[in-house]
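Apart from one protein chain that is not included, each protein chain of the complex appears where it belongs.
Chain nomenclature is as follows: A and B, assigned in order of appearance, with residue numbering initiated at 1 for each chain independently.
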Amino acid sequence: MRIPRSLVLLLAVAALVASIGYFWRNRVDSGQNAKGGPRSGGKVVVTYRSEPGSFNRYVAPRVAEDLIARLIHATLVRVDRTTGQVEPRLAREWSTSPDGLTWVFTLEKGITFSDGVPFTAADVVFSFRALYDPAVKSALGSSLLIGGEQMKVRALDAHTVSIVLPKSYAPGISLLDALPILPEHKLRAALDAGAFADAWGVTTAVSEMAGLGPFVIKEYRPGQRLAFGRNPRFWKRDESGRVLPYLDELELQFTPEQNAEVLRLQAGEADLMTDRVRFEDLASLQDLAKQGRVTLHTAGVSIGPDMLWFNLDPAAKSAQGRAWLQHDELRHAISRAVSRTTIVNTVFLGEAVEIAGPITPGHGEWFLRDLPLPAFDPADAVRRLASIGLKDRNGDGLLDDQRGKTASFSILTPKGNSIRERSVDIIQEQVRKIGLKVDVVALDGGAVRTALGEGNYDAIYYAVEADSLDPGRHLDFWLSSRPMHFWHPSQPTPSTTWEARIDQLMTQQSTTVDHAERLRLFAEVQRLFAEHEPVVYFAAPKVIVATSARVGGVKAALFAPNVLWNAEKLFIQASADSRR
Amino acid sequence: MTRGTTGRWSRRVGAGVLATAAILAIAAPAVAPYAPNEQFDDRAYAPPTRVRIFGPEGFTRPFIHPLVLEDRLAGRYREDRSVMVPIRWFSRGRLVSTGSASVPLMLLGGDAVGRDVFSRLLFGARLSLGVTFLGVIGALGIGAMMGGLAGTMGGRVDGALMVVADFLLAVPGAYLVLVLRGVLEQVLETWQIFGLIAALFAVAGWPHTARGVRAIVASERTREYAEAARAAGAGPWRLARQLLPAARGFLAVEVLLLVPALLVAEATISYLGLGFSSAQASWGTMMQDATANGYVLARAPWLLAPAAGVFVVALATQMMGFNRTPPLPGFIRPPRPS
Partner (left out) sequence: MTNGLTRFVLRRFTVAILFVVVVGSAALVLVRLAPGDPTDDLFMRGADAETIAAARHRLGLDQPIGSQLARWVAGLTRLDLGESSRFGLPVAGLVADRMRNTAELAGLALLVAAIVGLPLGVVTGTRPRSVVGRIVTIVSVALVCCPPIIGTLMLLFLAASTGWLSIAPGNFVVPTLALALPLAAMLERLQSQSMAEAFAAPDIVAAAARGVPVRRLIWIHAARQALRPVLGVAGIVVATLFSGSIAVETMTSWPGLGRLMLDALLSRDLFLVAGCALAGSSLVAMGNFLADLLRASVDPRVGQPS
């Protein structure tokens, strides 16, 4: 059987073309990483893992919507995430009344929205009106309440706004970093008609949306990409008076998994990823950094570490028949039975810090340095468990409760995060060594949240993104009456004395304006927390962000969006080739 | 391929491999050096331990050198040639192990958290092969019953059953199992997942068997002994039971087709997160771990052990079926041109 010559020829040509194409595509850039000053122009490609469900930040609380809002809108003031300082943004200057309850902002004059309509104080008043409107039920609105009450906003004139607080608020105006100012002329009709909650969904035409931010949305292709272009009417300039943003275009390309994101960054197809680097990729990224193709930026120690908490609601079904499950000593035992060093070394490859509470060195001055870390002491753990009645009564190597039943519980954790899954595997194994049987159930994130909402779980291993260093901004976690007080949320009255005391201290801490006093009060909160350990913490990883070497002006922050919070100051290095 | 001796040889090899796999799976607690979830510090992505028999004085009893972690980030290890740790046989209820707990014998290296891949492979075989075996029994059982009934009774019952079977056959198996598993409760214990997956496999697998059994039973029904039984007043069930043994050969072949198909199915749904919990060692969850990071896979190819396991079992079943049918998953023997 002879293969026709023509076929052989065809195959040979095809092979030749294919190999040429392959090598052409993968040619290594020899561009050196010479630092040039900012120059205008260029496009940055960002791989992003989650898609927005809406373009209306007020009703959509997820990270994707928050990122987009920071790109196309502006806030009254902005917190510099690397220094913690409050910077003027739409508000040029501000003053506080002596009693601390009134803020007066002088707004920038002569600036317009991206569609040319002038910005005035009326837009600020409108934004607050939409925020607090009962028909809108804005999640953002409920996080911008002071002591559970609304702020009162008034326009004193076309460019001055006063905000009156119901109570003293210690974190101060940094709160307003979270509130994008919306155009009244575009959304007023919807608000008046009660349809604000449905306005600016993902099918909205891009021409319908206007903002004061550095970028505007150019195109949205669901499942593929969200393209931003420069806002020609962006009013901010850099120190030398140059027009911002430096970039002409910014594109979010939706990439479903982290593996794919890393590959694209390494291949030079993307400049930036959704979030921080995974540690097993760190070695190869360091190699690429040496070759000058990638730049690694360390932002510090994470402020949103993974946490293991138990369901401490006395009425929970899970606790029926297992009184030991809600006992303090169980958590103390687990905290001492697990080697934090192993987690740091195995899961984070050494690039993490051992912690025992929600506040990490990344929180800066708020971190209580002299709080001792529970030592790795499995024998002590066994003793503590014995003190609550858990002993191996039948010689099977597993601890049993008073009635001789094997003591076991389950930990729920969301799927898809290999770091968390590995950490919880280590926790499970080390706890098994002291005789406690743990089942790890990895579920879809939504299912974990359902279980949390229904109080239908024993323990959960999860993490929440933090959005500021100031603990006064996280009362939803600290106060027992709030929904993010995970181990026993939304309590009508505090069920334990220590929670009542923490409530008291945190309320004080968030209203006192004396900074030293706030630090002192919060130190006491941390000590109380460590005494009862409602949540067990093990390690806080370093936050390392990777960008392609062609991107300059990167200031890496500890929380999302780690790089794009300062997107207007990103630029393409002068030496990089203009492939895009 | 050629018939005769080659065919017999390949059938024997196939059977031998399958038997070995089954024995290893059942005897895992004794054969595997460690428990599947046992983690060793500083052994993440450790390379397979080299067993040596050449010491400084020539041949000695088998021993290993301990591994030292050189670079944690890059995952680089080095053997400490100065220390020799002998291998122990039949100690502490395990076939082979090392004397010391800090120098683990990792025949297939370590995974992301420093667990012994070889031990996980054996324990994983229990779950994966076990659920496959159960699923095959279920599919054959239901299929034989449905097919037998359809072939015996004919008419509307036959039509109805075959419409259902054809419908289920047309839906791609993976989608079917996925949707059924996806809509069910997600918080389940391992044994519950085991039973559930086996049941789903039976549901996805019976139509193919039923079709074949039905064809055979229907043609058997025209034979004399069947007519005689009917005339003697045998009801449909009794009749079916008489006719089913004719399908024995077909069912034997079906086993060879179902085993690799269901094994792959377990790997697939566990990989997608809907099978066994990722905290359990099954061949599917191990494959999920392996692909968590693409470049790590290049550095640590021993993570592919479960894939090799599936391949070997599939190959062995193919070889067992050699010459009886061409090795094909889901293949129906083409009708001889008449």
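Convention: a residue touches a chain if its C-beta (ideal position, glycine included) is under 8 Å from a C-beta of that chain, and two chains touch if they have at least 3 such contacts.
Since this is a predicted model, take the numbers as computed values, not measurements.
Within the complete assembly, B:Ala267 is the residue of B:Ala240, B:Ala267, B:Ala281 or B:Met320 that touches the hidden chain. Across A:Gln286, A:Thr450, A:Gln491 or A:Thr507, the residue that sits in touch with the chain not pictured is A:Thr450. Contact with the chain not shown here comes from a single listed residue; of A:Ser40, A:Ser142, A:Thr496 or A:Thr511, that residue is A:Ser142. Hidden from this view is one chain, which touches chain A at 1, 22, 25-26, 51, 53-54, 61, 137, 139, 142, 201-203, 222-224, 255-257, 259-260, 263-264, 267, 269, 444, 446-447, 449-450, 452-453, 476, 483-484.
Think of the hidden chain as still there; on chain B it touches residues 1-2, 167, 169-175, 178-180, 182-185, 260, 264, 267-268, 271-272, 287, 290-291, 294-295, 297-298, 301, 304, 307, 310-311, 314-315, 318-319, 326-332, 334-337.
Just so it is clear, only the chains that are shown with their structure count from here on.
In whole angstrom, the spacing between the mean C-alpha positions of chain A and chain B is 42. Residues 37-39, 41-42, 44, 71-75, 112-114, 186-189, 273, 277-279, 291-296 of chain B are the ones that touch chain A when the two sit in their complex.
Every residue of chain A that touches chain B in the complex is listed here, in rising order: 259, 262-263, 266, 278-284, 286, 339, 342, 345-347, 349-351, 410, 412, 415-416, 418, 421-422, 424-426, 428-430, 432, 439-444, 447, 451.
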